[in-house]
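Take a look at the following structure, please.
Every protein chain of the complex appears in place save one, which is left out.
Up next is subunit A:
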Amino acid sequence: MSLPLELKTLAVDNARRSEAGDALAPLRGDSLSALEAAAFPDRKTEQWKYTSLHPLTDGHLKTQANGALPDALPTLADHRLVMSNGRLQEALSQLPEGVTLHRRARQRDELLTPFALYNGAALTDAITLEVAANTEISAPLHLLLHAASDAPAHCQTRVEVLLNPGSKLTLIEHYIGQGPVLNNAVTVIEARDNAHLTHYRLQSEREDTLHISTLLFRQTGVSRIDSYQLMGGNRLRRNDVRALLEKSGAELNMQGVFVARGQSHIDNQLCVEHRVPHCTSNQVFKGLAGEKGKAILNGRIHIHEGAMGTLAELSNKNLLLSPGAEIYTKPELEIYNDDVKCAHGATVGQLDAAQQFYLQSRGITLAEAKRMLSLGFVNELILALPDEGVARWVQPWLAGELSQYPGVNEEAA
């Protein structure tokens, strides 16, 4: 049996076995029908050409993850919601006033990837957070999404967030985990009129984990979303990010940093759709790859017919730290309209020899010089993070991501 077919069969079997008769049953049923009709990707699938699903052949889809939460959980904000292996941990969760929690999720036609369909079809739990209209939630909400297992296993994490008209929220979507576990996650965020979301997506699982996720933004109202996405390296990281600008005046800002060191693999597939006139999107991503690390960014901007007055920008600058590292970046513009302003740029470079020598000439070792220059490369984005809790968290996290990988000899690469 081919790998895609094998994975699909396992996924469908898992979906059929998942608990019946609860509030999630209709969603599972709809998703299962869609999943049965969908094809799992192979290397000939354009959007998967750099990412193999081979790591999943260890049997991840055969077992449900049940690894324990660590004793000490990271604390980035006063209010926290914890999901472990896809299940809400009520005892560890406390919501701010103005946010309501529902244990449900909806079928969404906008979710296209087979892994997103599989998420819906095999759900064991799901949460929807609703921010009340005309309510400003002043303190950030830390959404801690944990997955762990000692042996190959999987879990489905599902979060939906609805910002009602006039609401304001800072959400820290934070993935942690360890062991050979696949966290197959779906996050759907809808912003209605005059809503403002500040969104952080922190992906800091350990190196041995796998992460496949879909993030869907729907700006159904005149709204603003500022999203900051920080991605560490692990065995397989695949982020499908889709943003739909569906009402004139909506504004989306996405910034991101990804660091693929050691043997890490990070694949970002971004798609911003301008469906109506006069929306703005601005994307700035910076990537680093070292040793045998591999990073991919495909940035699609789709400007629909009639979406005049669109402003869309995408920049992706990357740095290769070692001869064995790989980076593939591609802006992809699809414009069906004359009256648009659209700018894009993508670069892949190396550390500057003159800068390295300057630091060395002041007594700094080459390894430390490389670390400082790597940090310097992403610092403009890191220093601009507005939330204090995240800003405090990010420095040690980034230092860890940029520290030496003693197991991989980069000079020999």
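Heads up, the rule we're going with is that a contact is a pair of C-beta atoms (placed from the backbone, for glycine too) under 8 Å apart; a residue touches a chain by one contact, two chains touch by 3 or more; residues count from 1.
Just so it is clear, contacts and distances are computed from a predicted model.
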(message) Missing chain, UniProt name, options "Ferredoxin", "ABC transporter ATP-binding protein", "Acetolactate synthase small subunit" or "Fe(3+)-transporting ATPase": which is it?
(response) "ABC transporter ATP-binding protein"
(message) Please identify which residue in A:Glu110, A:Glu136 or A:Glu368 touches the non-displayed chain.
(response) A:Glu368
(request) Extract the touching residues of subunit A with respect to the undisplayed chain. (result) 352-355, 357-366, 368, 372-373, 375-380
